[in-house]
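With one protein chain removed, the remaining protein chains of the complex are shown where they sit.
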Amino acid sequence: MWTSTSMGVPESVLLSVMGLSVVMVTLIILALVILVFAKVMGSSNAAAQSAPRPIPDPPGISDEVCSMILAVICEELHASPEEINVTSIKELK
Amino acid sequence: MWTSTSMGVPESVLLSVMGLSVVMVTLIILALVILVFAKVMGSSNAAAQSAPRPIPDPPGISDEVCSMILAVICEELHASPEEINVTSIKELK
Amino acid sequence: MWTSTSMGVPESVLLSVMGLSVVMVTLIILALVILVFAKVMGSSNAAAQSAPRPIPDPPGISDEVCSMILAVICEELHASPEEINVTSIKELK
Amino acid sequence: MNLIAIVEGLLKSSGYATMTWQQLVMLVLSFILMYLAIVKQFEPLLLLPISFGIFMSNLPHSGTFEYFYQLDHWYDAGILGVMYMGVKSSFFPCMMFLAVGAMTDFGPLIANPISLLLGAAAQLGIYCAFIFANATGLFTPQQAAAIGIIGGADGPTAIYVANNLAPELVAPIAVAAYSYMALIPLIQPPIMNLLTTDKERRVKMKQLRKVSKAEKIIFPILVACLVSLLLPDVAPLLCMLMLGNLFRECGVVERLSDVAQNALCNICTIFLGLSVGATARGELFLRPQTLAIVVMGLAAFSFSTFGGVVFGKVLYAVTGGKINPLIGSAGVSAVPMAARVSQTVGSKTDRTNFLLMHAMGPNVAGVIGSAVAAGFFLTFFAH
Amino acid sequence: MNLIAIVEGLLKSSGYATMTWQQLVMLVLSFILMYLAIVKQFEPLLLLPISFGIFMSNLPHSGTFEYFYQLDHWYDAGILGVMYMGVKSSFFPCMMFLAVGAMTDFGPLIANPISLLLGAAAQLGIYCAFIFANATGLFTPQQAAAIGIIGGADGPTAIYVANNLAPELVAPIAVAAYSYMALIPLIQPPIMNLLTTDKERRVKMKQLRKVSKAEKIIFPILVACLVSLLLPDVAPLLCMLMLGNLFRECGVVERLSDVAQNALCNICTIFLGLSVGATARGELFLRPQTLAIVVMGLAAFSFSTFGGVVFGKVLYAVTGGKINPLIGSAGVSAVPMAARVSQTVGSKTDRTNFLLMHAMGPNVAGVIGSAVAAGFFLTFFAH
Partner (left out) sequence: MNLIAIVEGLLKSSGYATMTWQQLVMLVLSFILMYLAIVKQFEPLLLLPISFGIFMSNLPHSGTFEYFYQLDHWYDAGILGVMYMGVKSSFFPCMMFLAVGAMTDFGPLIANPISLLLGAAAQLGIYCAFIFANATGLFTPQQAAAIGIIGGADGPTAIYVANNLAPELVAPIAVAAYSYMALIPLIQPPIMNLLTTDKERRVKMKQLRKVSKAEKIIFPILVACLVSLLLPDVAPLLCMLMLGNLFRECGVVERLSDVAQNALCNICTIFLGLSVGATARGELFLRPQTLAIVVMGLAAFSFSTFGGVVFGKVLYAVTGGKINPLIGSAGVSAVPMAARVSQTVGSKTDRTNFLLMHAMGPNVAGVIGSAVAAGFFLTFFAH
């Protein structure tokens, strides 16, 4: 839209006000849409609770590793895997 | 080979019969070549048995992890690695 | 620099002597610069000792895996993580 | 310059003001495809990038896609237009086949070469769809051939042929091919149950012999050589497939096999999907032809299944009941989905019947079969 | 031919004989940048390749960089000149944003949409720098706009805009942007402490709600659609950002998300850095303009921080003290550095105040905000 090779300060300020307004308005619209959306999704918390996501494995503790550890312990205790019941494996930081 | 911009049903059928035949003949030739080849290789089973491939480690149970687990167990039992003999580590699903 | 489409043996030998000299001189200069540099760095050994590099974790024994193993052991011994003190985990080859 | 002029300019150049109805329809269509890819998990690895490509390309004035070869400067083609260079040059489909080759175990096929016949028979749908497409009068024979290849149930082959014979149809053909591949578990079982008797479905096949490493290494070289000599036009695609398999089987280039299956494959998947989707511009896509392609794609898949199962019945009869006709349907390829369908249908009749490994033979044979069929069409129509 | 002639020829063509003072200065500058990248760890992933690109490009006669589009044959452009094709076509910045998207969790923003306002306010510096640059009279308005975007604190956005509005300034803008991003922990805290009261800094914000998976999947599609329609010129960049995020959140294309974050991202980082650095030829780089860019970049970062914090104070007042103004400064983006600065400044006043997650909202909002600002400039100046 702008064709001249230079721009004075007044125009710069005008354009800047305009630009910051566009940014503001756009992000406000986005914020509103997100809010509306969260409502539509049936008050998100309820929705989230009614359809709980399958909890992904914490990184680093894959199924294989867990079962492998279990296997080692069984070896050591001379027990069969069915006799031992690992209720949870917690990752310590 | 075909230059016209449309093709009637009779030609289509003819070409299709031809095409399916080419596919059939090509794959039959391949099948025969494979059979001949298997014979030439000196009845493959014998060959396969004489040169067994090294069995790759099951995925997920690497050497390091195994030895690490062993190390932890040793720590715990105050035993040296030489005293413990892990005969096998099984992965449980 | 050379524009003719063939080169006689005398010129080839001359150019080769020249080329090998350039290689030799260049690498000698590099060697000298490295020597000077090692001196400038204040006799490298001392420098290396005064700024020891942090030892990276041995590959395959990440923090998560260690803490996970600890967690399994705690589970097994019905002990809390605070009661157990793993002093070191050694990788066995 | 004043505020009002700026606002006016902004609004005029915005997509809200200038969107055509076709673009709107395409945006909605892209959302539907995203839904199918994400929620219904229809081959998401390709349908998600394809649908996003459709979305981006149909945003008004977004400048994300131009045909680079129509411009003075290729680098002005937009982000998707730049990616399209890999489609135009057939680079991406070839790389996809390199990955497929590196992921495929041809062992079951080598152990039981009769699988190749099933893999051939299950190309029937290609020719049925080709005849139907010609019969509609909506398509040139080149386009009809490209549509037919949907019945091969191999994404890269379909895209390769479409790109060479009917580049304007790459997008609908790719979408149809991948969608129906995802729908294989719905399309095939009724046809399989209809065509086979209970007794046939109960056939247990004898265990496959072990295949030596040497056979596995020589197989890809042999196939590449024989087929490429017969049908040179399909050589790029087929050789890449077999090179990938050679990387896998030779055992001395793990690094190359790994990169072909992972980094290279995934990068090409993203770019291929996005740029193929981007060719689906509303004004070209929203025509009766597209609907016809969708219909014929379904027909192609159905007839291919039919061909495979019926030929399986023939083999059942000829071998005196040693071949379970259910493995015939796996010949459409769509690796490994179709083989799993054979397994599922078989185990529904008899829980102890494990057909998976036996179905893998026709399954991978179907990939070769489709490539041969593609080579035939390319030889006939590309020159 | 004789020995002396050869030696003479060698010496004449060597860089020692023909180096200009500008090249020497640039080599020294490249060593300084390498030092900052390696020892001071100033965004080394990009500054190290950039500095090495400067180094290579300013070696006399090295033939490592020519503008490929000025040559008869692109393949004679040199190794860095060939890489530059990915900059010229905006391919690399888009790929960087694909990776950023795949690495970004928009959850905190969705949980607290008011973050978006802070992300908008923290674009103030963009416009301040734009005005200053125009006021100096040294720059065209296009160049001024490209310089302003440094204040957005997003490398790919800055490079994308510079490449489209002022390609001759890509190198100084990129260097300034990445350098100041590395300096955020030095630039922001004084401004934050100056503008906020002890009481404000002690505000503890209530825990964010959990965001459902569906919201996280729909968010990127929604943003891509709404913003790209409003400001089509920024569509390529923004859509790639959101595609990356969609890969991450949809959960069905792990492979693509992984390759976008790793192999593809790292390859593009190397090539982008090297070729952007290579555009910094001494005779063009060593001008007063470059110094002005460095000064204005600092101004842009400072005023963006100012804008974010002051707007944070407004929200603090409006909400009756529920918003801690310190999270406003995170709106400049520079993910996740700026959010960590908010956390650090907050916990210095009260050790039990954990602002990190709350600051992540404005932080990722700042990425969107900068993209919108970029889109506005592109719409206004690129046509």
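The first chain written gets the first letter, and so on, giving A, B, C, D and E; residue counts start at 1 in each chain.
Quick note on the criterion: contacts are C-beta pairs under 8 Å (C-beta built on N, C-alpha and C of every residue); 3 or more make two chains touch, one makes a residue touch a chain.
Just so you know, these numbers come straight off a predicted model, no measurement behind them.
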{"item": "Residue touching the undisplayed chain, where the options are D:20, D:41 or D:89", "value": "D:89"}
{"item": "Which of E:25, E:226, E:267 or E:314 contacts the chain that the document leaves out", "value": "E:267"}
{"item": "Where the missing chain touches chain C, by residue", "value": "1-2, 4-9, 11-13, 15-20, 22-24, 26-35, 37-38, 41, 44-45, 47-48, 51, 53"}
{"item": "Chain D, residues in touch with the chain not shown (by the definition above)", "value": "69, 85, 88-91, 94, 98, 217, 221, 224-225, 228-233, 235-236, 239-240, 243, 246-247, 250-253, 255-256, 258-260, 263-264, 376, 379-380, 383"}
{"item": "Missing-chain contacts mapped onto chain E", "value": "6, 9-10, 13-16, 19, 27, 31, 34, 37-38, 41, 44-45, 48-49, 52, 55-56, 59-64, 73-79, 82, 262-263, 266-267, 269-270, 274"}
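Please note the rule applied: only the chains that are shown with their structure count from here on.
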{"item": "Chain D on chain E, rotation in degrees - Cα superposition, rounded to nearest 5", "value": "120"}
{"item": "Chain separated most widely from chain D, comparing mean CA positions", "value": "C"}
{"item": "Centroid distance [mean C-alpha coordinates] between chain D and chain C, Å", "value": "46"}
{"item": "Centroid distance [mean C-alpha coordinates] between chain C and chain A, Å", "value": "38"}
{"item": "Chain centre separation (chain A, chain B; CA means) in Å", "value": "38"}
{"item": "Residues of chain D touching at least two other chains", "value": "6, 9-10"}
{"item": "Residue list for chain A, restricted to those that touch at least two other chains", "value": "1-2, 11, 15, 18, 22, 65, 69-70"}
